[in-house]
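Since the structure comes first, as structure tokens, the remarks are kept for the end.
What you see is the complex with one protein chain gone and the rest in place.
The chains carry the letters A, B and C, assigned in the order they are written, with residues numbered from 1 in each.
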Amino acid sequence: MEPTKAFFMNDYGEGAHPLVMQRLMQTNMEHTCGYGLDAYSLRAQELIRERCGQKQAHVHMMTGGTSANIIALSAFMRPFEAAICAPGGHINTHETGALEGMGHKILPCEAREGKVTPEGVRAVCAAHADEHVVKPRLLYISQATEVGTVYSLSELKALREVCDACGLLLFVDGARLGSALVSRGCDMTLRDLAALADCFYIGGTKNGLLFGEALVIVNPALQPGFRHMIKHGGGMMAKGRLCGVMFLAAFEHDDYFAWARHANEMADILREGMESGGIAFYQKTQTNQVFPILTRAQEEALARAFAFEHWADLPDGRCAIRLVTSWATTPEDARRLADALKEMGNEQT
Amino acid sequence: MEPTKAFFMNDYGEGAHPLVMQRLMQTNMEHTCGYGLDAYSLRAQELIRERCGQKQAHVHMMTGGTSANIIALSAFMRPFEAAICAPGGHINTHETGALEGMGHKILPCEAREGKVTPEGVRAVCAAHADEHVVKPRLLYISQATEVGTVYSLSELKALREVCDACGLLLFVDGARLGSALVSRGCDMTLRDLAALADCFYIGGTKNGLLFGEALVIVNPALQPGFRHMIKHGGGMMAKGRLCGVMFLAAFEHDDYFAWARHANEMADILREGMESGGIAFYQKTQTNQVFPILTRAQEEALARAFAFEHWADLPDGRCAIRLVTSWATTPEDARRLADALKEMGNEQT
Amino acid sequence: MEPTKAFFMNDYGEGAHPLVMQRLMQTNMEHTCGYGLDAYSLRAQELIRERCGQKQAHVHMMTGGTSANIIALSAFMRPFEAAICAPGGHINTHETGALEGMGHKILPCEAREGKVTPEGVRAVCAAHADEHVVKPRLLYISQATEVGTVYSLSELKALREVCDACGLLLFVDGARLGSALVSRGCDMTLRDLAALADCFYIGGTKNGLLFGEALVIVNPALQPGFRHMIKHGGGMMAKGRLCGVMFLAAFEHDDYFAWARHANEMADILREGMESGGIAFYQKTQTNQVFPILTRAQEEALARAFAFEHWADLPDGRCAIRLVTSWATTPEDARRLADALKEMGNEQT
Partner (left out) sequence: MEPTKAFFMNDYGEGAHPLVMQRLMQTNMEHTCGYGLDAYSLRAQELIRERCGQKQAHVHMMTGGTSANIIALSAFMRPFEAAICAPGGHINTHETGALEGMGHKILPCEAREGKVTPEGVRAVCAAHADEHVVKPRLLYISQATEVGTVYSLSELKALREVCDACGLLLFVDGARLGSALVSRGCDMTLRDLAALADCFYIGGTKNGLLFGEALVIVNPALQPGFRHMIKHGGGMMAKGRLCGVMFLAAFEHDDYFAWARHANEMADILREGMESGGIAFYQKTQTNQVFPILTRAQEEALARAFAFEHWADLPDGRCAIRLVTSWATTPEDARRLADALKEMGNEQT
């Protein structure tokens, strides 16, 4: 609503990618049955299974990330079981206690650059050994992480190993999975991820859809009863076909990855601007989030022309801001912002 | 997709009303902030407050009926408090134990034609008087009811009185509120309802929107903390503006009621066909659901050209079916179905 | 506190049987480890396993009936799963929504004389077939029932069969198990019960202990993690040995059954008094609860010398009262009450 400012506030500030809207329009007056049992949903599920290389996986369309997290995690754990995650894990810090609302404790563990470490997981498990404490049952990670970093394939394999050793399920929050998988730093494919995780989801909300996350349950032991869980958790849409139509649009020609690649490229422009101006990164990232460190005066100046989020106050009086790009970011806006950052960097030095 | 059959299966079998889609398209590339704090959502909330004649009410956009029911009811009750409803109340029979999942018992009470009676409510309260049983705290009703009937203004006032006498909140599930308020049998306005209920919602999913229910919290004591509850319950959408845009489309020129009126008129055509053919009603209704009694052979014959739901088996070997109309039902389809019913009625006699 | 009235109010109106108190005194100053891992608890568990003929069963000492019910049932069910029980089942009517508080719906089913019927169970299962409704997972029955009746061995076998056919666990609330097993009408042993149930408990509170129910988990699939569940549910006592000592006292010479037999014999005296006077039974029973029908004037007269509970108002103006006997009831009190009832019966005719 402030049309004059270029938008770097987040990756869910618009509606859907025009292709998605076009498909919704095309199918709008068709009659289908409800609750995700329609032909569009079934085809989208089939397509996603193929892309994941997991023919036997179950795919469910969820309305949003928090809903996906709490319905899945509470389906997979017994009442006294707990989820391990990074201190800044979304379930731990930004879901208003939703998982605790389902009855489960969250155990924060050591993380570096937003990424959980195998030693951290082991330490938490070692500290939870008798019946007076919760029993760790599931490792929750985000790919990309909440701070824009990406697990490498070897890092993910190491977590899979520690999960196997400790009797943990591996769950991957993929709200920004597209951006992670196509990032320069990433040596992992969707198939790799699907082969290593017990369950994960492919985020639609932050990559071109109106809403929706495609939850992929790879581990057969976790599949039974999940549609009951969705309804029980208030997450089943009457017009379930919407997600079907939208995910079909995103995956039938792999536009999903193209959109994410665009977002990352726009972020690359910002990173290049920062680097050439010598602006420090609060957190180095490879995805569609960029965290420059600015002086307060620079933050204010930048805010006149660009919409973004204040992220953190630094001890030296400066601050970090968060810039987010998306499928909708224009190269013009990105370049304009990169130039502004470069100039500010030159001021700083 | 069986395109050749006319669709009377339910009122959520299509996407959204074309006007709603048009508004979504028009605003699609605009940037807004998330989580329902954007200008569209704020304007939609203001408009709904006006239409309800309740300037101080809080309006929240919910993603669906079950989600609205469980988040609201669990916000309003303490752990040992229970909701009273009709035996066939949606929370009791078709939400996979979602409200119990939030920790609350449901107490079924006497109902006639799907409508809770004041005596029924009183009897339940009288039977729950000490600390060894749950404490009734809220009366849940649906307008229209699950079987298509409508509370009159005097019936609603009588329930309000019994709620006041028994210390109960009055909550109205309005998944089909449009159809109820414009039905021939209804002598109640939206303002009347808003003046009598502590909280209710205006259903969008079943009357022209892609999804969404506008929850109106009239009672100020129930308003604090509700956005926390929505997030905690997994019901807060990143792109909250979608509901804002859609409800604005529905209410700025009161199309919401026009769409519902159309649905009822299509149902009237069916009812007239039945009556002129002498087909019995399993349940008399005034809204967009119609329940004819057919022989099994007739049901099968009808199913060749029309999509509908089998509803109940009768002791005499016949059955009831459910026909649902909506904003999307065409007069041609309705007349064709009415004619078929009329003919079948003539066969029966 | 009204010492002049003979006590027939309930079977938990005193402390513990003197033998139990003696054992608590004898062991009082011994040091043991906590939380039910002491030698007394282990021996009591072993003894109960033997008496049940189930060497591999797990036995846990619970603090009370409601606590045992909700911890066990929530350990055994997934969030969308429900328990079936008689309409008057304790979990449904007298636990203040405790099981719903753990997230589970209760599905009442047809019962005769307080006893669930196989057809009733089948009907409930048949009505809960898709993901829009809860999934029945467990049949909860009480032996003796809440109204003092007793399942026969063939009745229990029939329920076991329907449970197997419908995929249900069979759980037996044994708050009054002693009285049931030694009742004249009962053709079932503790071993029979243990062979048929997936889980049940042996009630101590109502048969001679200060408190405590010995939960026997026969089905190995239900055993893992249960001590976690007890702690998680707030049901683990620091001085867990108390239950160990008390159940040892009750079972090492089978006094448990002797105490229950005494209670039943005292009830027999009341039943004989009623029969010889011609007083009608509100509900025929074989255990330690007796339900005479009296006039209001008779109820008042009786209440001057005896403590008991008013049970139900009858349409004809009369009422039913509840008389409960226990290990602590004296033959003198029982005979005095039987005489009074006999006399009242003669008045009625």
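Everything below uses one rule, namely that a contact is a pair of C-beta atoms (placed from the backbone, for glycine too) under 8 Å apart; a residue touches a chain by one contact, two chains touch by 3 or more.
Owing to the predicted nature of the structure, the values given are computational and were not obtained by experimental measurement.
A.B. asks: Considering the complete complex, which visible chains touch the unshown chain?
C.D. replies: For the complete complex, the undisplayed chain touches A, B, C.
A.B. asks: Among C:Ala158, C:Ala195 or C:Leu210, which residue is in contact with the omitted chain in the full complex?
C.D. replies: C:Leu210
A.B. asks: Looking at the whole complex, which of B:Lys5, B:Arg227, B:Lys284 or B:Arg335 touches the chain that is not displayed?
C.D. replies: In the full complex, the listed residue that touches the missing chain is B:Arg227.
A.B. asks: Using the definition of touch stated at the top, determine which of A:Gly13, A:Gly36, A:Gly64 or A:Pro79 touches the missing chain.
C.D. replies: A:Pro79
A.B. asks: What residue numbers in chain C mark contact with the hidden partner chain?
C.D. replies: Residues in contact with the chain left out: 1, 3, 7, 9-10, 12-16, 18, 21, 24-25, 27-34, 38-39, 63-67, 69-71, 95-98, 101, 205-206, 210-211, 228, 231-239, 242, 307, 328.
A.B. asks: Since one chain isn't shown, list which residues of chain B touch it in the complete complex.
C.D. replies: Counting over the whole complex, chain B touches the hidden chain at residues 35, 74-75, 78-80, 102-103, 131-132, 134-135, 225, 227-233, 236.
A.B. asks: Name, in rising order, the residues on chain A that touch the hidden chain in the full complex.
C.D. replies: 79-80, 82, 93-97, 100-106, 131-134
Rule of thumb we're sticking to: only the chains that are shown with their structure count from here on.
A.B. asks: Which chain's mean C-alpha position is the greatest distance from chain B's?
C.D. replies: Looking at centroid distances, C is the chain farthest away.
A.B. asks: Centroid from C-alpha atoms only, then distance chain A to chain C, rounded to Å. What do you get?
C.D. replies: 51
A.B. asks: On a C-alpha centroid basis, what's the spacing between chain B and chain C, in Å?
C.D. replies: From the centre of chain B to the centre of chain C is 43 Å.
A.B. asks: Centroid from C-alpha atoms only, then distance chain A to chain B, rounded to Å. What do you get?
C.D. replies: 34
A.B. asks: Mind pulling the residue numbers of chain B that touch at least two other chains?
C.D. replies: Expected reply: 95-97, 101.
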